[in-house]
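The complex is shown incomplete by one protein chain, all other protein chains being positioned as in the whole.
Letters are used for the chains, namely A, B and C, taken in the order the chains are written, and counting of residues starts over at 1 for each.
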Amino acid sequence: MPLAVFLVVAAVAVASALGLVLKRNPIHGALFLIVNLGSIAVMYLTLHAQFLAWAQVIIYAGAIMILFVFAIMVLIPGKEETGPDPLRPVRLIAIPFGALLLVELVLMLVSRRAAPVAAVPAPGGVEAIGRLLFTDYLFPFELTSVLLLAAMIGVLALAKSRKAG
Amino acid sequence: MKLVQRVYLREVFSGLGLTARHFFRNMGRHVAHALGRKDARGAVTVQYPEERRPYSPRLRSLHRLVRREDGSPRCVACMMCETVCPARCIYIVAAEHPNPEIEKVCQEFTIDLGKCVFCGYCVEACPEDAIRMDTGILEFSSYSREGMIYTKEMLLALEPAGLDGRPGSPIPIPPDRTP
Amino acid sequence: MTATLADVGIALGRVAFVMLFVLNLGGLMTWVERKQSAIMQDRIGANRASIFGFRIMGLLHPLADAIKMLTKEEFYPARADRVLFSLAPFVSVFFALVAFASIPFGDTLRVAGREVPLQALTFNVGILYVFAMLSLGVYGVMMAGWSSANNYALLGGQRAAALMITAEVAIGASIVGVVMVYGSLNMMDIVRAQGPLLGGWLPKWGIVTQPLAFVLFLTAGIAATKRIPFDMPEGESEIIGYFVEYSGMKFGLFVMADFLETVVISGMTVSLFLGGWQIPYLEPAGFVFPWGATVALPGLAVSLLQVGAFVLKVVVMIWFLMLIRWTLPRFRYDQAMRLGWLGLFPLSIANIVLTGAALLLWGAR
Partner (left out) sequence: MLPGSYYTGLSAVLFVIGVTGVLVRRNPLVIFMSIEVMLNAANLALVGFGAQFGTADGQVLVFFGMTVAAAEVAVGLAIIMAIFRLRRRLSVDDLSAMRW
């Protein structure tokens, strides 16, 4: 049963990621990406990381992807990629290299013996994460807040400079 | 703006208070009405087909042709109304009147209400007081243009409205509107 | 995992209750909206639809509307993205429907040695679930706006996206205070923690412990439902909004989704701030009044009372939301953005800080 769930969700995840890469229309790509993010949230659920799963949906699907779709709606691109591509041969090299990377990663995974599953499932509750966040990872946590602040100021600066110019 | 105005919350609450007051007052009246107090009205609107406002006596409604004592139309086919009609919706065919005192009579008197603009000029123009717009009938409609054409016989059959503006005769229903 | 037939039945029953509750309330709201607005405005409201002359206060109008919408022509604009165009209303309705699943409508029911949580889905992080589903609903709106191949629809979609982010940030930040006070993300635990009475008479509901958060949450919640005063995505008088090109039942589904979201928001408000299914003085064994009187009740009766209380509170909340909807004028787009980012958001952050300080001071929990 867990295997079947995994396989189905994994298939959805891979298919939607491929859809993002292959579809010309960026809005279709964005919607495929949402499906992909959702399937990864389901993966978190199967790993008993409940908090993370819903945080994934709220942050990624609820905020980040809305920003993306909003940006696509404002910019309305889509014509750019329909024309002839002068760099097409160069771009297509990416595919064999991608395949190579995949083989490499799979080899690396196979060469290591599959680690046994831990006897105790990882705690997925808010409490466990919160405790770690405010003890072992306090410094990175504070750094993240600085990062967010910096990002905020950066975005404001980017948005403002247009108006002045 | 002052801070109180900018916060806007006070105005929100006063607005909510007003609408809530109306809600509860009207709700109480509706309940009282349902419980048998028929004079309690929760609404100021008129429930049109069942209830009607009394019409003004000056209301211009469906035309009628005024009759003489013997029932024949007063119309002498002088064509004044047909001439004055801005919409040109009146069609009269004149004929000799048997009485030599009277010059003519209308053989046909047709009004195409699909064209009529209800200006009332025909009533003003008529020297014989033969056409009036005092039937109080407003609900005439049809699924076809032919249904909007009212003939002399239909117009003669109409009665003036009562004192309260109620129609004195039934609405002439064109044949294509039978339910 | 030995699921007996009874377990499956109970699970189905819980889901069915929530589904029917939300759907019926959402359907009834089309009627409530007409009637309540009419009564508020000294009118009678829709009362013409009849079967064999029975009008029953216009209650047949939702039915008539449904029949009308189902028999209307399905229209697709030229150049529309057909797949997204058909998918959009279903996305909208789906997420609005499932969002109610983790809102508890009664305490755990103990019958015949079983413990039945009166909640469709018992998530440990239920608040996050409702919140996530609520935020996903906007994709239906954005898909509709994009796929209609209409500039006004696109504008509506953009506005919906901007409004949703604004509302969501404020909702999330205002919930944090409640979570801090009651110390859980589980909706059931939060409602349970609202049971005790402060000083023997004041129920420890969220509205008492977190009054600021209540106002902020309600404002942001109304914004999340895209209804007046935050209906810029629709804005009948300026842009017709994201569903300009829709007709028939697809259009009806968008309206339905709005109503369902209103039900969800009122359910959430009731659970977080108005004590959910709690009735003052009602304990699992029956009423226990502070002056010593007790009324013993069987478990089933207590549960029924609780469900009744929950339904009543939700209905009152919906009434209140309707009152707001029919009282306030629409915000301009920039006004709504300003309210969200410069009003609600900083205030909810301040609320978090204040709550933290208060918890530290009084060492609650």
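Structural remarks
We take it that contacts are C-beta pairs under 8 Å (C-beta built on N, C-alpha and C of every residue); 3 or more make two chains touch, one makes a residue touch a chain.
These figures come from a predicted structure and were not determined experimentally.
Touch, as defined at the top, links the missing chain to these shown chains in the whole complex: A. Listed by residue number, the positions of chain A touching the unshown chain are 2-3, 6, 10, 13-14, 17-18, 20-21, 26, 29-30, 33, 36-37, 40, 43-44, 46-49, 51-52, 55-56, 59-60, 63-64, 67-68, 71-72, 74-75, 77, 80-81, 85-87, 91-92, 94-95, 97-99, 101-102, 105-106, 109, 114-124, 128-129, 132-133, 136-137, 140-141, 144, 147-148, 150-152, 154-155, 158-159, 161-162.
The working rule: only the chains that are shown with their structure count from here on.
Look at where the CA atoms of chain A average out and do the same for chain C: the two points lie 30 Å apart. Chain geometry summary: the mean Cα position of chain A and that of chain B are 69 Å apart. Note: centroid distance chain B to chain C, computed from Cα atoms, is 48 Å. Listed for chain A are no residues, as none touches two or more other chains. Shared contact sites, meaning residues of chain C that touch two or more other chains, are absent. Per the touch definition, chain C reaches chain A in the complex via residues 84, 123-125, 128-129, 131-132, 135-136, 138-139, 142-143, 145-146, 154, 157-158, 161-162, 164-165, 168, 172, 185. Against chain B, the residues of chain C that register as touching in their complex are 36, 38-44, 215, 323-324, 326-328. In the complex of the two chains, the chain B residues touching chain C come out as 9, 12, 15-16, 18-20, 22-23, 26-27, 30, 42-45, 47.
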